[in-house]
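Every protein chain of the complex appears in place save one, which is left out.
As written, the chains take the letters A, B and C, and residue 1 is the first residue of each chain.
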Amino acid sequence: MSSTLSDVPAPSAPPAAGSFTADLRAEYDDLFEAFWNHPFLRGLYDGTLPRECVQHYVEQDHQYLSSFVRCYGLGVSMSPDRDWMRWFNEQIAFVLNDEQHPHRVLCEAVGLDHAAVVHADLAPSAQAYVDHMALCARDSLGVLLSALLPCVWTYMEAATRALAAAEPPAVDNPFRGWWEFYATDECQAILADFRFRVDLLADQAGPAERSRMAEAFRLGLHHEVRFWQMAWTREDWTPPRG
Amino acid sequence: MSSTLSDVPAPSAPPAAGSFTADLRAEYDDLFEAFWNHPFLRGLYDGTLPRECVQHYVEQDHQYLSSFVRCYGLGVSMSPDRDWMRWFNEQIAFVLNDEQHPHRVLCEAVGLDHAAVVHADLAPSAQAYVDHMALCARDSLGVLLSALLPCVWTYMEAATRALAAAEPPAVDNPFRGWWEFYATDECQAILADFRFRVDLLADQAGPAERSRMAEAFRLGLHHEVRFWQMAWTREDWTPPRG
Amino acid sequence: MSSTLSDVPAPSAPPAAGSFTADLRAEYDDLFEAFWNHPFLRGLYDGTLPRECVQHYVEQDHQYLSSFVRCYGLGVSMSPDRDWMRWFNEQIAFVLNDEQHPHRVLCEAVGLDHAAVVHADLAPSAQAYVDHMALCARDSLGVLLSALLPCVWTYMEAATRALAAAEPPAVDNPFRGWWEFYATDECQAILADFRFRVDLLADQAGPAERSRMAEAFRLGLHHEVRFWQMAWTREDWTPPRG
Partner (left out) sequence: MSSTLSDVPAPSAPPAAGSFTADLRAEYDDLFEAFWNHPFLRGLYDGTLPRECVQHYVEQDHQYLSSFVRCYGLGVSMSPDRDWMRWFNEQIAFVLNDEQHPHRVLCEAVGLDHAAVVHADLAPSAQAYVDHMALCARDSLGVLLSALLPCVWTYMEAATRALAAAEPPAVDNPFRGWWEFYATDECQAILADFRFRVDLLADQAGPAERSRMAEAFRLGLHHEVRFWQMAWTREDWTPPRG
């Protein structure tokens, strides 16, 4: 379907306050804080995260990232022009190649074989999250990117926040490389780019679509916190009994 | 996906000039005229349409209407509330039940067995039209209805225009029942309802979606004229040779 | 897209043992038992279910059924012929009209205004379930129906099982009408029809699709049990803290 969306220039500055994404960031500050304060992330911060929680996380996150790539594929399919296609294709390559690194860091930190942890079935919270993303990715380009943004934003903000803290993750913290990865310029540029694109699409969206974009973002943030909880509790599908 | 779209009241008046659909009607008047003046419709008007053109038309239109129902199904899937679901549910029943009538009129007029003409394969122009609709129906609710509107509008306008003419289709014209069907109050109400809903969705859409809605409508009008041409020339898939 | 699927005759007998659905029923008997034994259903059985659990359930189930209708809409869009379209259209009408009844029974039983409980936001487990269904409904017709079958099967089996028990739900149990609704011949016929159609589609599917059908069914069963748990615990989106 043709589109009048014009080419997207590289973001030369952080999005202005008052943008769509800036408003979302402000409105859902409590969820960013719940993410930041969750004991799973605390365990990565101080190096005490138990091995079995790390394992559960990497198993689930590997599948999650495969779903992320599938959503990028739907982004390609909705791309209004070749610049958008190129961008999505680069993001796909990034996840398939570069983003293996933080998983390898975690595996090495606790002595896990990375090859052995990439075949897990999805746990309930991970399944709910990837279903959320996959469904939003079948709505519009704006809703798709809004559903993916929480993952990018929470990780990259947490990484810079941690490394800029008075007491950052210690140099001998076995998970230190995980924090460093998401704080790299490359990762931070991805966040800026995401926000730029979401703001652009929000400007072009009508109220109904913009409302679905905000909802996709809000639920994504919830899913991020619940993903920590899943790994922290090593959630499985045992049927609840009241 | 939730939506803030409020319930749709019954249209109490024709849409105001200057509405989205009124603008489209004005902009594409030449395509409405090409539809009106096509020799296939002229043949229905004066009763001279050859039997084999009627047969080709009914064979293709039966499949086309099945595709129309499938698009309504996608409308159900995107319905923001139960009133919308109910409306689509009624439209589906209308096509499956009532809209058999004009086909039976045409078959009787030229001595065809209706049961024998409902298993045809799609000809190129019909295939192109149903693919267009099916694809638009996977975009947004607004784009879906905009792609379906040309079929409703061209037929129902042509029917009232013909029957209000100084020399309407003659009472003994074997195709007279076809004209009368699309001029019934029930059919005219469907057109009013369609326009009301498309205008409502256009109001809520952003510029990018509104532009896709207009494009879906424009191409649908072209496909309507080309559908006449297909039946008039009894088009098939014989490979062209230059 | 055309299909060679032939018309579906009315099921004249229960599906044979050894059918696709019979195998699924046997394989996941533990999940049917977890559904049957969950304290929420026990509370409907003995009439002790707390008012606030009833309210949470009806609020969520109303939204859930709207999503069910949306999935039926996608069924219309994938229908290989008009008999399938007609069947889906009847199912849509059934949910929109008849299936309001059990909700009204529950509301009356605990003194709730039905009109006041139909605007709730989805809780996490309900959101996860409807996202699961909506996504499966975008796969194939077989995967779609396999994802919807657990809801139909668990309710209708529980109803007949309860009413056939030595000590069925008491005549003065305020929820008695809920049990009776799902045990009606009409509801039981829907279950038989569903199984017939899923078995038919499984026969026509290749191993990859059949495996996705089984997975859609398995996860749907889990979601059914988790839906009870949601209403029993009046689940909300409060961020978990470890």
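Convention: contacts are C-beta pairs under 8 Å (C-beta built on N, C-alpha and C of every residue); 3 or more make two chains touch, one makes a residue touch a chain.
Given the structure is predicted, the values throughout are model-derived calculations rather than measurements.
Considering C:His62, C:His103 or C:Arg212, the position touching the chain not shown turns out to be C:Arg212 (whole complex). Looking at B:Val54, B:Ala202 or B:Val225, the residue that reaches the missing chain in the full complex is B:Val225. Chain C residues in contact with the hidden partner, per the touch definition given at the top, are 1-5, 80, 135-136, 139-140, 143, 204-212, 215. Mapped onto chain A, contacts with the missing chain fall at residues 2, 66, 69-79, 81-82, 85-86, 88-89, 92-93, 96, 121, 137.
By the touch rule set out above, chain B reaches the unshown chain at residues 30-31, 34, 37-40, 124, 127-128, 131-132, 134-135, 138, 219, 222, 225-226, 228-229, 232-233, 237, 239-242.
FYI, only the chains that are shown with their structure count from here on.
The chain closest to the protein's centre is C, with centres computed as averages of CA atoms.
Counting the residue numbers that touch the partner chain, chain A and chain C have more than half of them in common.
Averaged Cα coordinates give chain A a centre that lies 44 Å from the centre of chain B.
If each chain is reduced to the centroid of its CA atoms, chain A and chain C end up 33 Å from each other.
Shared interface positions of chain A, defined as residues touching 2 or more other chains, are 135.
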